[in-house]
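One structure, as structure tokens, below. Some questions next.
All protein chains of the complex are present and in place, except for one that has been dropped.
Each chain gets a letter, A and B, in the order it is written, and its residues are counted from 1.
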Amino acid sequence: MGKPTVGIFGLTGCAGDQLVILNCEDRLLDLVALIDIRDFLMASSDNNTQCPLDVALVEGAVLTTRDAETLRAVRKRSKILVALGTCAVWGGVAAMDRGTDRGKLLDEVYGERGWEYDSYPAQALHEIVKVDLNISGCPIEKEHFIGTVASLLNGDLPVFPEYPVCTECRMRENNCLLIERGEICCGPMTAAGCNARCPELRVPCVGCRGPVRDANGTALQDLFAERGFDKQTIAARLRTFAPLGGF
Amino acid sequence: MNAAAGQPPPVAPQDRRPVLILGLGNPLMSDDAVGLRAAEMLALDPELILRADVIAGGADLLRQMDQFAGRRRVILIDAAEGAGDPGEISVVEDIPCGQRPESAHALSAPDALDLMRRLMPELAETRFTWVLVSIRSADARAGLSPEIAAALPKVVEIAGALASRAVH
Partner (left out) sequence: MSTIVIEHLARVEGHGGISVELEGDTVTNVRFDIFEGSRLLEPLVRGKRYDEVAPVLSRICSICSAAHTLTSLKATEDAFGIHVSPQTELLRELMFRGESIESHALHVFLLAVPDYLNYPSATAMAADKPAAVLLGLRLKKLGNQIQEAIGGRAVHPVNAVVGGFGRVPTVDQLIGLRSSLLQAAADEDTVIDLIASLPATDFCHSDTFFAALRSPSHDSYYGGDEVMVMSNGNRAIVRAPDYRSLTNERSVPHSHAKHSTFKGNPFMVGSLARLTVNPRRLTGKLAVAMKRFKLQLPSDNPMDNNKAQALELINDLERSLEIIEHLLRDGIKDERAMSVHPRAGTGSAITEAPRGLLIHSYTYNEEGRIVSADVLTPTSLNAASIELHLRRAVEQCVDRDEATLTKRLQMIARAYDPCISCSVHLVRK
């Protein structure tokens, strides 16, 4: 069996996840020896945009018709589609203003001709096509990308932690920023995988990895309310990375 | 009656509290938990929480007695048996009750609600809507069955939409 064919794509996003892949540096060379990257616009000028792919990794959210077309085309040519990063999985920061009047927003940002721009409220990949694997993160963790490739080479899909950041935070024996310092930390509802990087540095978690599965939303509301945070503040936090609300 | 100058208009009793979404169920009895799971997800919706209270209510509706007064609308999400194919969602305003319960534990949610409405005049102006998810059965198992898990996003969408519309 030949090496699996891989494509890496970016829709509307900061390309940070693709950058992480490139930043694998020395390990990237090892990876490239094992997989056949056919289409990676950000890294190569020699791309095959038609061939079928075993795995496609797509970063960014869908904000334009062009994004949607690209995504559909990629889905069609791939056996496995991976949503790469919080924007792709959840809509991310691009989706933060999904509730507002888009026309008004375009007008404010682009002026009179705003309406001419091909732009609609951000959508996560799974809202357009079927997604086979989600790797959340903003950006993703290097290790998750490498681990995913390793799993895929084994004919497996990787398994990511389904517990919240709090678990990793406690394992590092941190004091809880929410409970003990009254700060609005989104750890309890955010998917682990980052080893509680921010709380470890005494910075409250902002939820950049998106919501954890089975997030205990109502209990969290109670917890925040008990600590005196008003709904506006809580909503603002929730809205930042996963405005679609939890699934 | 004119409001006195500088005073805000009086708040109608039914608007003292926002719309309530109450998810009912038991997390250890597989599909019985669907109402709870839906509530957990709705509680993370940043737009919704500004306009509605979301509560995961457990399996005993009577315990939520104090949650209803002063609200214009209450949306209850619950599992239903024998109401269609598993995963089918129905939205109803009135559920026929009066089926004699076999035990205090089995005082069904509709019976409990019916009882409360008859006994508490303060609930006269509150409108109750049920979002029912048909399930096949509930065994002692954590986690939803695939059909119900698949229906969950739709349940969340329907309940969320009802709550958003109810505000206006």
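Odds and ends about this structure:
Convention: contacts are C-beta pairs under 8 Å (C-beta built on N, C-alpha and C of every residue); 3 or more make two chains touch, one makes a residue touch a chain.
These numbers were taken from a predicted model, which means no experiment stands behind them.
Touched by the hidden chain within the whole complex are the displayed chains B.
Interface note for the absent chain: among B:59, B:89 or B:151, the touching residue is B:59. Touch with the chain that is not drawn comes from one residue among B:47, B:114 or B:147, which is B:114.
Listed for chain B, the residues touching the missing chain in the whole complex are 24, 26-29, 32, 56-63, 65, 78-83, 95, 97-111, 114-116, 118-119, 130, 132, 135, 137-142.
Keep this in mind: only the chains that are shown with their structure count from here on.
Within the complex formed with chain B, the chain A residues making contact are 99, 189, 211, 214-221, 231-232, 234-239, 242-243, 245-247. Across the complex, chain B meets chain A through its residues 23, 37, 39-50, 54-56, 152-153, 156, 160.
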